[in-house]
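Taking it in order: structure first as structure tokens, then the write-up.
As you look at this complex, bear in mind that one protein chain is not there, while each of the others sits in place.
So that you can tell them apart, the chains are marked A and B in the order they are listed, and the count of residues begins at 1 in each.
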Amino acid sequence: MMKQQTFLKLILLITGVSILLPIAVLLLWSVTGRWPWPNLLPESYTLRTLQELFFGSAKLPDLLLSSITLAAIVAFLATVVGILTARATEFYDFKGKSFVRIGSFLPLLVPGTVFAMGIQITLIRLGLSDTLVGVVIVHLIAAVPYCITIMTDVTRAVGQRMEEQAMVLGAGPFTAFFQVTLPALLPGILSSMSMGFILSYSQYFSTLLIGGGRVKTLALVLVPYIQSGDRALSAVYSVVFVGSALLIFFLFEALIHHLERGEETR
Amino acid sequence: MKRSYTPYLLLLPFFVIMALILVSIWNVLLQSLGYIPAFGLTTLTLDYYKAVFQQEEFLSALEVSLRIALQSALLATMLGVLLCYALVKRGHSKGELLYLVRLPILMPHAVVAVFVISLFSQTGLFARIAYMLGFIIDFNQFPALLYTENYGAAIAAYLWKEIPFVAYFVLALMSSISSTLGEAAENLGASPWRSFFQITLPLSLPAALKAFLIIFIFAFGGYELPFLLGTTVPKALPVQAYMAYTSPELRDRPYAMAMNGVILFLSLAMALLYALLTRKLLKQTGGRE
Partner (left out) sequence: MMKKWLALLLAGIMSLSGCSASKQSIDPQNASWDEIVEAAKGSTVTFYGWGGDENRNNWLNTTVAEQVKDKYDITLEVVGMDINDILAKLSGEKQANATKGSIDMIWINGENFYSAKENGLLYGPFTDKLPNMENYIDLDDPETLNDFCMPIDGYEAPYAKAQMVLFNDSAVTPETPANAAEFMEFCKKYEGKVTYPALPDFTGSAFVRNIIYDLCGWEQFQTMEADYDTVKTAIEPALDYLRQLNPYLWNQGKSFPESSTKVDAMFADGEVVMNMSYSPFSVATGIDQGIYTDTTRTFVFDNGTIGNTNYMAIAYDAPNKAGAMVVINEIISADIQLTQYAQLKELPVVATDKLSADEKAAFGAVDLGQGVLSQAELLAHRLPEMPASLVPIIEEIWLNEVVGK
């Protein structure tokens, strides 16, 4: 029988290859002209895709800007909801607390497609269909349960004692929160924001239905190219999509790292 | 100091979110019962539910979605727990490898669809490799996974994303169990596999179950992957529901909403089952201690 350590090593190796291989193939496809069967590598390469990307109809800078702005707003608001909700459930006793705990999982139990089809009519009536606000609302539903979970964990870990001490020393409740608790929560806030950002960034269905094509995101441009079978263009848009998401994600990670290290040396 | 209304004030934004979800559910249920005054439909009836359960397309879509959800959630949970164990035991619960494992979690589903198309189609990279190695002499011999009734490509896509998700989700719990109880068992002479199956795995089960539930509901209600990688007949249930929803025949809308109602009921039923199961599990482990 194979030694356990060898077996586990093999699993990690397979995992690594399975994760990296499609990404490598994606990069290759993004500049492929023809790739006839059964060649293992493309027969010809092309810059058509890059041309379309930078000089084409999609106006890449606008597209990136609107996707990123949308995701940033969602990340910010979802995290605010997370902070406030976590504060309420961690620091206070009140009627209906268990309802809130269960309720915060509700968005995970209602599939995004069902929610979007159900809420569309209400948003049309409120005049929020085809607007950024409408899309922010539907994205928030997807992001909030994760942000609440993250913020609850962090809030519990940080606790309330420091804030209470500051108030004993004469600080007002807002000053105490902003000057004492918020900095301590910061790593958690950043990871909650990065989670909210990624979730909003990847949404397709709800953006399509509620945004009505007026709120433009990378996902909305990418999907038609996948449908039409243009593999090179799908690949190049995927590269931009993933590249920008990862860039922002690792930016957050670096910040969190920085903060945590600062904490340790203090 | 702590005024009684403060928590409610803090929860205000949360309540707004809740209200939106409840309004949406209300809209779905009301319309599925045939109440849409704008189209001249004003009588509440269960007929639309009865009707969809007689549609062959709906039944096969329901079957497809349940199958995708069950297969991908089961496989992802099992393989994800194994991957998690590998990470823990090889000392990778922190560091570069973990970043690599988190990568698929961050990938949008549409991009994963592109991956699967380029690898798993009959002229994709895997078919080409199989050809080079002499396993097949023609691409027709490579199993058709894309755009077919087996929805193999969609399941593969979910697995690619969800196995790392499960591993990451279970990681914190398992690494604390493994470093304490698991190693204690090994020190007392248990073989590594025995310690895994008898100590680490059962104690990690609550997190694994929760991951299973999340994946199941997500895959069951998922749209993008079956839409981009699936076939015309049968469709996945959310795709079928959206097709009915987009029908220009306005009086078809209650059928769409009845399908959404079924998705909703089954998702909530799954969650209930989960809640019962964890309660039982907690009692069992509690009893043993």
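Here is the rule we use: a residue touches a chain if its C-beta (ideal position, glycine included) is under 8 Å from a C-beta of that chain, and two chains touch if they have at least 3 such contacts.
Values in this document were obtained by computation on a predicted structure and should not be read as measured data.
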For the chain not shown, which residue from A:60, A:132, A:184 or A:246 touches it across the whole complex?
A:132
Interface residues of chain A toward the undisplayed chain are 33-37, 44, 46, 48, 52, 56-59, 69, 73, 76, 120-121, 124-125, 129-133, 136, 174, 178, 208-209, 212-214, 220-221, 224-225, 227-231, 233
What does the interface between chain B and the hidden chain look like in terms of residue numbers?
36, 38-39, 121-123, 139-140, 144, 147, 231-232, 243, 245-250, 253
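In this section, only the chains that are shown with their structure count from here on.
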Taking the complex as given, what residues does chain A use to touch chain B?
4-5, 8-9, 11-12, 15-16, 18-23, 25-26, 29, 37-40, 77, 80-81, 84-85, 87-89, 91-92, 94, 97, 100, 103-115, 117-119, 121-122, 137, 140-141, 144, 148, 198, 201-202, 204-205, 219, 222-223, 226-227, 231, 234-235, 238, 241-242, 245-246, 249, 253
Touching chain A in the complex, chain B uses residues 2, 4, 6-8, 10-14, 17-18, 20-21, 23-28, 82-83, 85-87, 89-90, 92, 97, 99-101, 103-104, 106-111, 113-119, 123, 125, 127-129, 131-132, 139, 160, 163-164, 192-193, 196, 214, 217-218, 220-224, 228, 238, 241-242, 245, 256-257, 260, 263-264, 267-268, 271
